[in-house]
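The complex is shown incomplete by one protein chain, all other protein chains being positioned as in the whole.
Here is subunit A:
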Amino acid sequence: MFDRVFEKDVAITGIGQSEVARPSSKSAMRLTVEACMEAIGDAGLTRDDIDGVACWPGDNNNGDSFSPVGTAAIKSALGLKLNWYGAGYEGPGPLAGVIQGAMAIATGLARHVLVFRTITEATGRARSRTANALTNKSAGRDGTYYWQWYTPFNVLSAINLAAMYAQRHFHDYGTTAEQLAQIALTCRRHAALNPKAVYRAPMTMDDYFASRLVSTPLRVFDCDVHCDASTALVLSRRDAAKDQPNPPIRIDAIGSAIHSPHAWDQVDLSAMITQEVGRMMWNRTDLTPADVDTAQLYDGFSILTLMWLEGLGFCPRGEGGRFIENGTCIGLDGDLPLNTNGGQLSGGRTHGLGYVHEACAQLWGRAGGRQLADPRVAVAAAGGGPLGGSLLLVRD
């Protein structure tokens, strides 16, 4: 157990999101400004109230479509007067910005922190099919600590790594492609009720199996869909949040642990780091998985969602395939409605913050045609391989 759980003093008080387009005609900065201004307004604040900014992964100083806007750019664009800001690729996955922002508030460095994530991979892919290839992370020979162990073997996409996790999960636990398909089918059903989702047309099991095999056993429909979008939220100190318009959504617990080596081929191949992230999160709260009303879990590749379901304790390890079988349990009427906006598989690869945005939309009753009946507790988790983090969110 932890003797101090600072995140309970931090609340999400506003959310915002640009269009989710494939591609967008707007610039990355324009998308970012729209998402951020919406979140600030939603929190009942003005630009003058924001004294912290966080994001993941931040500016890579190469203008790439994976992360075209960082904290420095939005600080200057919006004329923010900051007491703290921070970003960077290294951290517990795509929710690292939220986690660092919460830390800044809990330690008294800031009072209202703007957190955002901008991604323009639809535009990036239109320019070059290999814009985001792992082999393009370094020019010439691969001198990275990390990727040099994969790129000489023609691993150009993380799908090859995720596919090997899937193969191992299938082997160890008897998980089947039919079971795994339920992640994609469920996300598509939910996307039909989300006007902003990229793919909304119905998908059948036959459609799933007709989709192209990319890297066995994973198919095109096991991969998330690139888009141009920016998502933002405002974190506030809990005592300040009381006076803001939205009922505060408390961060009840964070999971940010990594115990295994930090490498895609050295983590637990049928669980990644989801087990240690889950253990940490549940050790910081009195709530249990049974208290969770909806889960928004990373689906960059469908198999990752399955591992998050197990790692966060929604079903025993190895039981994920049977847990999602026939899709009822994770549907809108099920015990654990999953990725209610269509996830990244059908909603669009907003990359991380989209899960938190949807969790908040559900907890605030703003999810329109896909709204759940009065949810109070949500989990958001994001990341794959050695990258991963989770948030337990509670509307009091």
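Following the convention adopted for this analysis, contacts are C-beta pairs under 8 Å (C-beta built on N, C-alpha and C of every residue); 3 or more make two chains touch, one makes a residue touch a chain; residues count from 1.
Operating definition for what follows: contacts and distances are computed from a predicted model.
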{"item": "Name of the absent chain as recorded in UniProt (options \"Acetolactate synthase small subunit\", \"DNA-binding protein\", \"Acyl-CoA dehydrogenase\" or \"High-affinity zinc uptake system membrane protein ZnuB\")", "value": "\"DNA-binding protein\""}
{"item": "Touch criterion as defined above, residue of A:62, A:83, A:107 or A:148 at the omitted chain", "value": "A:148"}
{"item": "Residue among A:72, A:133 or A:290 touching the omitted chain", "value": "A:133"}
{"item": "Full-complex contact with the absent chain, from A:265, A:335 or A:396", "value": "A:265"}
{"item": "Positions on subunit A contacted by the hidden chain, ascending", "value": "129-130, 133, 135, 138, 140-143, 145, 148-157, 159-160, 163-168, 171, 212-218, 261, 263, 265-266, 269"}
